[in-house]
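The complex appears here minus one protein chain, its other protein chains still in place.
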Amino acid sequence: MRRFLPLLVLAVLVLLPYSALFNAPGTLNLLALCAVFAGLAAGYDLLFGRTGLLSFGHALYFAVGVYGCAMLLNAGLSLLLSALLAVVAGVVVAAVLGAVALRVDGIAFSMVTLAFAQVGAIVVARDPGGLTGGEEGLTVSSGIPSFLVGVAQTVNLYWLALAYLTVVLVVLHRISRSPAGRVLAAVRDDPRRVSVLGLSPYRFKVLSFVVSGGLAALGGVVYLMIVGGASPHVASSDLTLTLLVMVVLGGPGTRFGPAIGGALFTFLDYKLTGYADRLPGPLSQPLFVLGVLFILAVYFFPGGLAQLRTRMRLPGRA
Amino acid sequence: MATVVLLAVTGLGLAALYFLVASGLSLVFGLADVLNFAHGLFLSAGAYVTWWASSWVALEVALLLGVAAGVLAGVVVELVLIRPLYSRTIEQVLVTVGLSLAGVALLQAVFGADPRPFPRPSWAAGVVPVLGARIPVDRFVLIIAAALVFLGLMAFLRYTRYGLIVRAGVENREMVSALGIDVRKAFTLVFAIGGGAAALAGALAGIHFSTVSPATGSSLLIFAFIVVVIGGMGSVPGSALAAVLVGLLQQFVNYYGTSGAGDVCVVALLAAVLLWRPKGLAAS
Partner (left out) sequence: MILDVAGLGVRLSGLDILHGVSFSVPPSGVTALVGRNGAGKTTTLRALMGLSPYSGSASFDGSVLSGRPDQRVLAGIGYVPEDRCVFAGLTVLENLRLAERGRPDHDLVYGLFPELRDRGEQKAGSLSGGQQQMLSLARVLQNTNRLLLVDEPTKGLAPRVVTSVAAVLERVAASVPILLVEQNLAVVRRLASSALVLSGGRVAWTGGADDLLDDADLTKSLLGVGH
């Protein structure tokens, strides 16, 4: 019965818009964002929680998806083609940058990913050839099919985001069950053992990097649909840092932890921003609250929310 | 010719800022293995405390207070947040990430997100003619400050017992402990040094750019990280050399190429160094 719980939850989520509580367009928009970031966080966890790679540049591939798709749609291509090409671009960029960055380990690797992402953010902000729209970003003027446009169709955006989340989780699940997934876990825990077995940790790390980047680019496309435009903050290192926070809060390396963390963080961020004027002092800044919560979580709940659930269910276990 | 001189001195001024931030970071990386994202907060602490105190006391005194604030911040962060997580590297990084996010948000809440004007002291105002170019004096202030800190750090490392412990610990922290030395004090010390140097950088950056905002910390920090990696973690001379390379490269390429190209070049330099000499330029 436990095996069907995820499917049950999915069914409930799909049917959510039919209930009176959740069918307002504003709510559905928020839920759609939660779903997208849940998927992004889960995809980031492939790198962090499952392969043990601390990348500070993940936002770059997300941005490739958002900006790539936006630019192609504005150039007149169909949604399907734009989305496809944007994801391919994300995969290619991830492959190239990953191949270089993974030449080094540990802190140096993290620094390189940060540096590459920083370049991306700078390039986006400088607006080369008028393509990226600089500080103001891009709005998509054509190409989005009618079933995704307009307030009444917000429910479709929600289902699209949910579909994305499902795809990400299924892909991750498949990988973790496969032999490649076990190698990734070994790469995370004991890379020497991997080489001793004649396998190349480097290749598997690049694989993980590429899959993760592709999933992020896909998330970027979906995000673009929800938000309707691209803006420079999608390439910022702050975005990657918030993804990291989501994953850690949810529980790195667990099946649903990062996704839950992503959804929860997005929800809290939104709500806290809404209450900003009513909260005193630093509490008016959502990142302050979330940053502090994050620090506390690292100390007291290193396994994130996922660990919390285990703790509550089995009080005897340490 | 005059342009070249101006660019060179400005580039060196920027290099001075990078060095001040990077030197402490480099020692913290090299000795304690901590990727300290919150280092930018030490910078901001220096900038904001100096700015705030300058309305009460002379700017020179305010500067000292700013540096003291940075030292204090460094010590507190190490003792309260980092030390309890000894040897849990990932958690330490995560905590500094959380701290940097919360810290910037806190600064925004207290001082607002907009840049505030920063006072410029008389000894940093005006221009000086050098080789036909008119160079603003504040560049020289930055360079001299950084040079003094560099000499101070080298003397500390070479001639004091704690400097010896830090040099040995950067090579092999475990072995230092296995010889009977409590490295934890050395950790707190490098955090204090890093905090102080970064705070000085923050205050001087305020003088240089004439403004202070919560975002200054993060933007300088990313380039400081790059300087640390290029120079080699744990190496003060490495940071100095890398800072000069990065500062000059950035200035010249940004001017002669398109704006922003300099930044891209710096990152390309980072990638090149990592592929060729992963341990940084200072590694023998």
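To keep things simple, chains are lettered A and B as they appear, and every chain counts its residues starting from 1.
Criterion: contacts are C-beta pairs under 8 Å (C-beta built on N, C-alpha and C of every residue); 3 or more make two chains touch, one makes a residue touch a chain.
All of these numbers come straight from a predicted model, not from anything done at the bench.
Checked against the full complex, the one of B:Leu72, B:Ile181 or B:Ala215 touching the unshown chain is B:Ile181. Interface note for the absent chain: among A:Asp105, A:Glu135 or A:Asp190, the touching residue is A:Asp190.
Across the interface with the omitted chain, subunit B contributes residues 164-165, 167-168, 171-172, 174-183, 284. Within subunit A, the residues in touch with the undisplayed chain are 189-190, 193.
Everything that follows uses one rule, which is that only the chains that are shown with their structure count from here on.
For subunit A in complex with subunit B, the touching residues are 54, 100, 103-104, 107-108, 110-112, 114-116, 118-119, 122-123, 125-126, 237-238, 241-242, 244-245, 248, 281-288, 290-292, 294-295, 298-299, 302.
On the side of subunit B, the complex with subunit A involves touching residues 29, 33, 35, 37, 81, 84-85, 90-91, 93-95, 97-106, 108-110, 218, 222, 225-226, 228-229, 233, 258-260, 263-264, 267, 270-271, 274-275, 278.
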